[in-house]
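All remarks here apply to the structure that follows.
Note that this complex is displayed minus one protein chain, with the remaining chains in position.
Naming follows writing order (A and B), and every chain is counted from residue 1.
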Amino acid sequence: MFCLGIESTAHTFACSVVQYSFYQNRLIGKILSDARDIYVPPTGSGIHPRDASRHHCKAVETVFKHALCSAKVSMRDIDVIAYSAGPGLGPCLRVGAVVARTLSAFHSKPLVPTNHGIGHVELGIMISRAKDPLVLLVSGGHTAILAFSGKRWRIFGETLDITLGQLFDQFGRSLGLPSPCGHEIEQLGRKAAGNYRLLPYVVKGNDVSFSGLLTSAIRSVHNKSKELSLGEISFSLQETSFAMVTEAVERALSLTLKNEFLIVGGVAANNRLAEMLKEACKRQKCKFYRCPAELAGDNGAQIAWAGILEYVGKGRHVQVEKAFINQSWRINDVEVIRN
Amino acid sequence: MSSIRKTTPEISIKLQLSFEKKKQLYALLKSLKPDNIDFPSGLSMEMLTDYDNTLVIKLSSKGGFGKIINTVDEILEHISIGVNVIANA
Partner (left out) sequence: MPFSYSILLLQHQRRKLLKKGAEADIFLTDWYGKRAIAKVRTVKAYRHKSLDLDIRRRRTIREAQMLSGVKPIGIMCPHVYFVDPISCEIIMEFLAAKNAKEIINSEISSQIGTYAGLLHSRNIIHGDLTTSNFLLEDKLYLLDFGLSFHSDRLEDKAVDIRLIKETFSSVHYPQFETLFSGFLQGYSTIQGKKMVKKLLTKVSSIERRARYALH
């Protein structure tokens, strides 16, 4: 059986076909295709929702076709359609929703609205085969520590203001780097590795706060003397923010006593963060899992897989006219059936 | 200096799209409906079908040009992507 997943919450418009079946009473999935087109805002500016949505509209035809062709399926073979219903930017969400609804109505296929954050989490679990991990979701849209209990992914810690992805993006934009900036900052920082400068480190229990750190880092760039290079500030920014997140994770591990840990979301691709978390897991005697870099960023497969779990696990799907979008759909508001 | 009272005209736009097949028309109509909510004040929209496979969209604005331009822009974009994906499927 096949599921078509459509992702369009922010920068990325993506489609993917995931094949699913039962094996020994368990649902298993296989990613057959992964097509994406990413909107890049003008250098120095953040994502403008309407511009991004225009980009997505132009990309729909190619990405959709590519997803079906690479998977060697046609709409006739698709059994269910899943789309990212939130959280995200309204104009962007509407693009994916319209595509999904139209396909569902025209081809009479069941339609499943899925939560983008849950997509990251469940895809990570599917690939890593972790059974009951503590999960760190770090991306442009999320920075949250989650654990599953009582039918929900519950939040054990999160950011009190901006996300890790936003921290790097906004810092990078102030340097005139093109968004998304995470990778560039990682490279800059690597060149200056070892030269650390104390920046605001704010952990509040299991939560973190990055706004003070961002302000201080940007101020350091404007005030920098010859001795303090961009590389050093980038390095310090990374070290500080990653240490904060790692500490919050350690606290959550100690609280929940989970013996598995999984990192998902776009920032999971950062090697330094993964290195720090691995070290923390060693101390807490916990297995470390990480979503592979190529599937860490927003993609259609996460939506397809989350949709499959909804549809097969709960038989849940919606009428096209009721296929909603929700810009601020919280991950802990969703009732989930675990595999 | 006398104060100049700014008067914006009442704007009405009627979009008419003729489809080859009823199936296409109804698929598009269903897919646009869920987003026809939370209109800014002064803006209203109505979607109806005609006998000969025509989708009629009527918009009217008493609140100026900006919102109605954005709305029409987005609706037409949505219709175009909807048409594209079912044409290629």
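Just so we're on the same page, a contact is a pair of C-beta atoms (placed from the backbone, for glycine too) under 8 Å apart; a residue touches a chain by one contact, two chains touch by 3 or more.
These numbers were taken from a predicted model, which means no experiment stands behind them.
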Contacts of the hidden chain among displayed chains: A
Options A:D37, A:E61, A:D79 or A:D161, residue touching the unrepresented chain: A:D161
Residue among A:D34, A:E122, A:E186 or A:E250 that touches the chain left out of view: A:E250
Absent-chain interface as seen on chain A, which is shown: 10, 46-47, 86-89, 140-142, 147, 149-150, 152, 154-161, 166, 196, 198, 201, 203-207, 239-240, 243, 246-247, 250-251, 253-256, 275-277, 279-280, 283-284, 327-328, 330, 332
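Keep in mind that, in the parts below, only the chains that are shown with their structure count from here on.
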Residues of chain B defined as touching chain A within the complex: 23-24, 26-28, 30-35, 70, 74, 77-78, 80-82, 84-86, 88-89
Of all residues in chain A, those that touch chain B in their complex: 50, 53-54, 57, 60-61, 64-65, 68, 74-75, 91, 94-95, 97-99, 101-103, 105-107, 320-325
